[in-house]
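Beneath this line is the structure, given in structure tokens, with notes to follow.
Of the protein chains in this complex, one is absent; all others appear in place.
Up next is chain A:
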Amino acid sequence: MRKPVLSALAGFALAASCLGTSWAGGFTAEQAEAGKSAYTTNCGRCHGYNLEGVEAPGLVGRDVMGNWDTAGGLYDFISVAMPPEAPGELGEETYLNIVAYIMSFNGAQPGNEPLAVGDKLYDISLVAETSAGGSTTVAQATPAASQASSDVPQAFTWGKPLPGGQPAQAEPEKPGVPQAFTWGKQLPQVGQK
């Protein structure tokens, strides 16, 4: 059952390291390991064995995590639509393991509590869980030619406080990548209108 998403504001979570509190990924090392195997045999050909994207989109990076929002958001999609040759047929356990592996690859740390279908799945922010280690993973895979992220244009609102549920935060550091016009502004959040 889907529940309203309590979205951690990606940028705030990243910019303010004090928000980096996590509950250790919400998955176990065993799940991520099993997920690696399942990913490799079911997903890797299209999405890339390093999740880099070949025919199908890449699954690495902060914005990919942000767009799926929560472990539940990712699970809801893949457990219906993936893999295309057997959509929805891998079974709940395997889909959860694959979510765990994708989180792990992006830098999330395993813990004692296994990922499980239920409301809590939608409380696990992919950005928050993967932010620390994820950037490390990506940086390691990034050639020297990489453009510094500080050069990327951001939306007009990037860095501005937006209406919504987040209490006033320290002003995030102004990022170099262009951000949305609304970035940093407090936007309305579900359940807080």
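Here is the rule we go by: contacts are C-beta pairs under 8 Å (C-beta built on N, C-alpha and C of every residue); 3 or more make two chains touch, one makes a residue touch a chain; residues count from 1.
Basically, contacts and distances are computed from a predicted model.
J.: Consult the UniProt record of the chain that does not appear here and report its protein name from "Sarcosine oxidase subunit alpha", "Pyrroloquinoline quinone-dependent dehydrogenase", "ABC-2 type transport system ATP-binding protein" or "ABC transporter permease".
T.: Record says "Pyrroloquinoline quinone-dependent dehydrogenase".
J.: Per the definition of touch given earlier, which of A:Ala34, A:Val60 or A:Ala128 contacts the omitted chain?
T.: A:Val60
J.: Please identify, in ascending order, the residues of chain A that touch the omitted chain?
T.: For chain A, the residues touching the absent chain are 2, 4-7, 9-11, 14-15, 45-46, 50-64, 66-69, 73, 76-77, 80-81, 83-89, 127, 138-139, 141-143, 145-149, 151-158, 162, 164, 175, 177-183, 187-193.
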